[in-house]
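Every protein chain but one is kept in place in this view of the complex.
Showing chain A:
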Amino acid sequence: MKKLLLASTALAFSAGMALADEVKMGVLLGFTGPIESITPHMADGAEMAWNEINESGAFLGGQTITSVRADSTCVDSSAAQAAAERMISSDGIVAIMGADCSGVTMAVLQNVAMSAGVPMISPSATSPAFTTTESNGLFFRTSPSDARQGAILAGIVMERGFSEVALTYTNNDYGAGFANAFEESFLGLGGSITSKVAHEEARGDYSAEVGQLASAGGDALVILGYVDGGGSMVRTAWELGAFENFFMGDGMYGDELIANVGEALEGTIGTIPWAAGEGADLFHALAEAAGVQGQSSYTRESYDAAALLALAAQAAGEATPEGIAANILNVANAPGEEILPGDLARGLQILADGGEVNYMGATNVELVGPGEAAGSYREYVVEGGEFVTVQFH
């Protein structure tokens, strides 16, 4: 009996030791729901950064990062909060890479992360609301706010000679914020919006929404939504002959859209946060070598978010939520040695030696305080069933 007790105590100790070498970080993305087609690639992107760090052996004196995945569902706030709470209380994560859609991200931030004091870096929550939300320095994002995307998209629509457009958006924080930003910029450029209609995801029939937009008229339809509902809107509008020209935002980007909507999309123009340059090229080479679909949307932002969390922990010298939150801005911005994808080991070493880094990553990361990031956009057009780059903004 005594032996058994002794053995189990020893076992418990060794298990405790093993745990100390392991830092857990959460990946909270909508693995089910309207953006389920892109989230696995995003998670792969984030875990790619952590694998790179684990292989370097330079993270906090040889500790490793373990990824804990959870489902944000993109649309169900209570499910996302429950998932975040579980990650924090039972898995013991120190930071969250996520969430994805703006509505659930806001819910997780305000109801879970802020009370637990756990920092979050979202790769894809682009609602303008985050810029002004007070998060106690816990919320960061690697994709720029839709306030800028709205302005850029409005400029593109105007430039193509469409001054009277109808506007539809997915009925949530992302859609509404984006639509307001677009409307403001478009009116400012002298355009007019004939009708602005919200649509729900996962409906069977969109002919009533399209009917309303058609009744108001306009030269083109601007859709700020997701592949699911937004795609159905495009298909219905085209089939009913309501509109011939479409413009869309980043949430619609995805190969599934082309598969679902088909020829109606031909000639459609859109925007998506995208980075070009050395960092992006390095990332794509790394992704290809790791078997990750690096060209999918928000994989770059996910990689950067994950890398930032690890670098911030290294800068703090400890993997605690407070330490990470306090150091994210330091490692993301100048001054310091510029760090690109594949270069994380060097960054960790510099930080361990007491130096400073300026993480550039795959998307030329520059964080404008908590809640806001600078970034560039890619303008694309659908031609022959492919997304073709027009230019970068």
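A few points about this structure:
Everything that follows uses one rule, which is that contacts are C-beta pairs under 8 Å (C-beta built on N, C-alpha and C of every residue); 3 or more make two chains touch, one makes a residue touch a chain; residues count from 1.
The criterion applied here is as follows: contacts and distances are computed from a predicted model.
Only one of "Phenylacetate-CoA oxygenase subunit PaaJ", "Branched-chain amino acid transport system permease protein", "3-oxoacyl-ACP synthase" or "ABC transporter domain-containing protein" fits the UniProt record of the hidden chain, and that name is "Branched-chain amino acid transport system permease protein".
Only one of A:E200, A:E318 or A:E383 touches the absent chain when the whole complex is considered: A:E200.
In the complete complex, the residue from A:G61, A:G92 or A:G217 that touches the missing chain is A:G217. From the options A:D71, A:D100 or A:E209, the residue with contact to the unseen chain in the full assembly is A:E209. For the options A:L187, A:L240 or A:A374, the residue in contact with the chain missing from this view is A:L240. Panel shows chain A; residues 32, 36, 171, 195, 197-198, 200, 202-205, 207-212, 214-217, 228, 232, 239-242, 260 of it touch the chain omitted from the view.
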